[in-house]
Each structure stands twice: as C-alpha cells, then as structure tokens.
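Below are the structure tokens for one structure; questions will follow.
Presenting subunit A:
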Amino acid sequence: MSDTRIIEVGQLARVEGEGALHVRLEGDRVAELAFRIYEAPRFFEALLRGRDYREAPDITARICGICPVAYLLGAGQAMEALLGLEITPEIRALRRLIYCGEWIQSHLLHVFFLHAPDFLGYDDAIAMAADHPQLVRDAMALKATGNRLLEAVGGRAVHPVNLRVGGFHRAPDAEALAALRPELERGVEKARELALAVAGFEFPEVTQAYLCVSLHHPEEYAITEGRIVSSEGLEIEVAAFEDHFEEYQVARSNALHARLVGSDRPYLVGPVARYNNNFAQLSEEARRLARECGLGERVDNPFRSIQVRMVEVFYAFEEALRLVEAYRPPAPAAVEGAPVAGRGCGCTEAPRGICYHRYDVDREGLIREARIMPPTSQNQRQMEADLKRVVESNLSLSDEALQWRCEQAIRNFDPCISCATHFLKLMVERG
Partner candidate 1 sequence: MTGRPDPMVPSVLRIARRIEEMEGVVSLELEAPGGFSFQPGQFNMLYAFGVGEVPISISGDPARTDRLRHTVRAVGQVSHALTRLRPGMELGVRGPLGRGWPLEEVAGGDLVLAAGGLGLAPLRPVAELAVADPRRFRRVVLYYGTRNPATVLWRQEMERWRRAGIRVHVTVDSATPGWQGEVGVVTRLMQPGHFEPAVATALLCGPEVMMRFSAQTLHGLGIPAERIHLSMERNMNCGVGLCGHCQFGPRLVCRDGPVFPLPEVESLMQVRGL
Partner candidate 2 sequence: MNRPRLAIWKFSSCDGCQLMLLDLEEELLALAERVGIARFLEASRRVAPGPYDISLVEGAVSTPEQAAQVERIRAESKVLVAIGACATAGGIQGVRNFLDFDQVAGYVYPQPEVIDSLARATPVSEHVEVDYELHGCPIEKGQLMELVSALLAGRRPDLPAYAQCQECKAAGTPCVMVSRSEPCLGPVTRAGCGNRCPSVGRGCYGCFGPAEEANPAALNQQLSALGMSEAEIGRWYRLYNAWVEPFRKQGGVGLKPDLPRDPVGRASARQQTASKSHE
C-alpha cells in the first residue's frame, strides 16, 4: 500500500536493557504495533529453586542494577511474611530511608539522563550538558546524594550488601547518617528547583484513562509496604495479588502481558499510578509543589510522568531528611527467624511501580517455587496502548519525528527491560 509507513526503532536507547519498537501504519490506522523486548532471558525464577530462602534477596537483586532495593526488600519481606517475623519500627524506617535513596537516584537518572533529552531535543544528557550545564550538574549532584544514601545505609550504591531477610547486617552509624543532613537539606531545595525547571518543558497533549494500580498506606505515601489498590476501588492484601492480577500471553508479542482478572483492560503501575492513588498521602509541601508545577490531583497525560517523578524526588528528599533526623539505630539490626515450610509474598513500590514476589519454601528453608512480577512487565500492555494513542494523535509528524515521539512515549514508563526479561515469554499461541 502506498501510504504504509513503518516506524522502526531497532535498538531502543536510554532505557534499561534492550528493546525495540515496530509500528506499521496503514493510512491513519495503526495496523501493527509491537514493543519488543529482545534482551536475553535470564531465567531467575528457575535459578531460585533449590536456593536457601536467605539467598533470595541477593540473587533477585541482580535482576536489576537500577532498582536492586526493590528486589532486596521485596524478596526479604516475602520471606519475613513466610517466617512470620515482626519487623521493628526502626528497621522499617531504615528500609524506607534506603528506598528513598533508590527513588532519588533512579528517578533522577531517568528524568535527566534518559528522558529530559527528549523534551529538550538532545541525543543524550552529555550533549544536553553543553547547553544546560547547570541543570545537568544539579541533577547529577542530587543523584549522587541518592547514591550516598544508598551507600550509607546499604553499604553500596548498586547492589547494596547490608540488607537481609529480617533487616540489616549492621545498623548504620548514626554519625554517618547525620553527616548526610546538610546534603539532604540542600536536596529538598534543589529538588524543588529542578521540579519547576521540568515543569517548564513542553508536554505533548495526550490523555489516557488509566486504571492505576499501586500500593497504598493510610499514613504515608506507600513505598515499602501497604495494601494493593486500584483507582477503581480494588483494595487487597499483597498475598491476594495473584487472585486479582494475571499474566497472559498474546500472539504477535514477545512478552507477557498483565491485566486484572475478569477484565480485559491494561493497567498502569509506577509514579503516575502511585500519585493518582496516593495524592492525599503526599506531604503538604509535595502537594503544593505539584500544584506549582501545574499538576492536578490526578495526572492522565503520560508525558507528564516526568513531572510526577520530580514531585516524588522532592518527597523522597523530604522523607529521607525526616528519617535521618529521627534515626535511631535498630538494635538488633535484624530480626531472626527459623525456616518454616510455606508461602510468602512481598510487594514494594519500585521506582517504576509495584514489584511482586512470591516464594514457596520447604522445611529446610529451600525455595521450591518462585514467582516475580516486576513493574515493567505489568506496564507492557499499557505501554502499547499508549503508543497506539501517541501514534494516532501525531500522524502529521515526519517519520523521524514520529519515531522520536514514540521513543519518548516509551520512556514515559522508564521501562526497565532488564527487570522484565527474566520472565519474558516468547510468542506463544494457545488454542
């Protein structure tokens, strides 16, 4: 057909991992759209079988170098649920603190290294730094603070070593944490400035009616724990996750998709979902900042996810500062338990959205079954839906511009393909 257009992104850049996009347009109809993950499968769930339950955090952490805390904690908390361990408030607080570090570094990485160049028209942040040196340097400095937080609590910024089932190997030194205070105070201020700077970007006008799924906690903006809620009234325990969410396979796609049981709608996890479900739990300052940035209580333009991330960065700095100020070293640093046979589930809010773990463990403490649903896999279907929308509403763009716009739309999700890959399913059709 003469007016067939093919938009092809062979190797998606500025995402974690390896993916590709293929769009075929016939006239103004999207005839085919496939977001393809070609990152090699890594078989984590199979590797976990036969391992000691205490090994799960360190093994699953290697699913992703950008958000290892989501795995360290998700697996850790799943095992605690299994063992019936009561985690002390001090350990809980410390976990929230390190998670703030991960949010800060991951969000800033995404916002300024991976996503902002799309808005400002650069190939990468290095090129962007030439014209916007202060912006990039400020972002780097803030991101470095996130890393320092991870390091101070976790002993290492990427793949922290100090987390374990039950808590921490060693409670961080109070002085070491106190030393971060000035930096965090500056961080709160700078994060506000950067959020406002991002608010000045130009946002393509696209809206989506998202079904938002996230954790929810009545007293705090949910990060490490809570109940799973949807924007349409679902509210369940983490352990009931698989009763309500399912993965299924579709023809023509290389990846597993997810949806709510009994409904065919895709759903959204991640910053926008969290924000929409938990706006009331944000601090007053964070809510005010959101308004200053022009965000309402609900966000339905996917391109504005970058702004939501900045509001979350601001909030994470506030939280981190508060937690550091209130820090009391947990003693003991970890709660001990003995292995029991059974099933444990865990779920936390990774920077990209909820990350669910389930393990079946035998009496010796060896893992028999493992199942992990990272956020990117849950978002995949929504990503394709968004892309379709973006393509349809930007038909006037040249192929090159449209391709870039599509890339940008994918980056709205901050997809972590390394995360998504270990469960990746290849095209399977079932009769």
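Definition applied: a contact is a pair of C-beta atoms (placed from the backbone, for glycine too) under 8 Å apart; a residue touches a chain by one contact, two chains touch by 3 or more; residues count from 1.
Selection rule: all candidates are chains of the complex that A comes from, given by their letters.
This is a predicted model, so every value here is computed, not measured.
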{"item": "Single touching candidate for subunit A, where 1 or 2 all sit in one complex", "value": "2"}
{"item": "Candidate 2 partner contacts - residues on subunit A that touch it in the complex", "value": "11-18, 39-47, 49-52, 55, 58-59, 62-66, 68, 109, 113-114, 117, 123-127, 129, 136-137, 140-141, 143-144, 147, 155-159, 161-162, 164, 168-170, 242, 246-249, 259, 261, 358, 366, 368-369, 371, 407, 416, 418, 422-423, 425-428, 430"}
